[in-house]
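Only one protein chain is missing from this complex, and each of the others stays in its spot.
So, subunit A:
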Amino acid sequence: MTDTLVRPPMSAAALDADDRAALVESVRRLLADRCTEADVRRIMDSESGHDPALWRALADLGVVGLVAPEAAGGAGLGPVELGMVMEEAGAALLPAPLISTALATTLAPDLPGVADGSRIAAVAFAGSHDWTGRSDVRLDGDRLSGTARFVPDAAIADVIVVASDDGVFAVERGDVEVTPLPVFDRTRRMADVAFYGPATRIGDAARVKATRDLGMVALAGEQAGGARRMLEITVAYATDRHQFGRAIGSFQAIKHMAADLLLESESATSAARDAARQLAEDAPTVDAAVALAAFACADAFVRVAKDGVQMHGGIAFTWDHPAHLYLRRARSGAQLFGDSAVWRERYIQALEAQA
């Protein structure tokens, strides 16, 4: 028997605590089986950085189309469930286009094949939503030109979705030029995408900001999950490893770092879940909550991963130890959708607007 996602009886809001726990458990089981460290390394070392069989398994579970509307073949769930799934994905370093798919199915639910995983969509943010500050995508009539930079998953995409101030557009893979980038985090592939032809308008610009926020909530969940797992790995090592006749975790220099990292990773978890809840409820303070999660989770994951390497000593300086995989993932997430300084500025702007 294969697991399938528990479908909510009525609407996204109706998934109760038990169903959510079951969802998380089924994702955790699948990842424990199909996304081990060895799998991550295999996918990371592959040409495409993508494992179609794993993607299919995720689609069968209902995770690929998690936030796509039921009418479009998705599970119709919301930011809270997406965040929970992403915590598991982050812990396992899942190299799969989950965030891109969540973005694409929110911006353009009708894009064929994306919600069921048969086609992959990459999303390029342009104009005022360009988080790279380096893209120059322009719309002239019905034609797009210029280059979108650092587009996650673009090299494996069948379709590129452009989210701009002028609207949401789709361009088939064959109509753009994709240049894969030599990324430092090989578990999150990115590419530059050059446009030089007609684009199909598939949605208006009104959706773009909320979708970007959804992507941020997904990323925050991934970072919180990654931070917690990296801390677990580190604490386990500090318990086992002995020097001077005692476990290194009994030295305060190590123990106190671990305590501080627990504060960071738990705060990240609280922030990620609060942002997901507020986005689901469209709460009046959602802008502040998303911004807070953005920098709190990015900073926490980077700090936990960095200090975690230090606490391991030489073993973590080896390629074969998983610590650097988390550090790389933490560093790539800390740029995606804007860095912490940008989000701290957005946070204070949101607070000013509330006052």
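As a working rule, a residue touches a chain if its C-beta (ideal position, glycine included) is under 8 Å from a C-beta of that chain, and two chains touch if they have at least 3 such contacts; residues count from 1.
Assume contacts and distances are computed from a predicted model.
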{"item": "Hidden chain of the complex, named as in its UniProt record, picked from \"Glutaryl-CoA dehydrogenase\", \"ABC-type spermidine/putrescine transport system permease subunit II\", \"NADH-quinone oxidoreductase\" or \"Lipid-transfer protein\"", "value": "\"Glutaryl-CoA dehydrogenase\""}
{"item": "Among A:109, A:225 or A:249, residue touching the chain not depicted", "value": "A:249"}
{"item": "Selected from A:37, A:165, A:260 or A:281 as touching the chain missing from the view", "value": "A:260"}
{"item": "Touching the absent chain when the full complex is considered, from A:210, A:233 or A:351", "value": "A:351"}
{"item": "Where the missing chain touches subunit A, by residue", "value": "235, 238-239, 246-247, 249-250, 252, 254-256, 258-260, 262-263, 266-267, 269-271, 273-274, 292, 295-296, 341, 344-345, 347-348, 351-352, 354-355"}
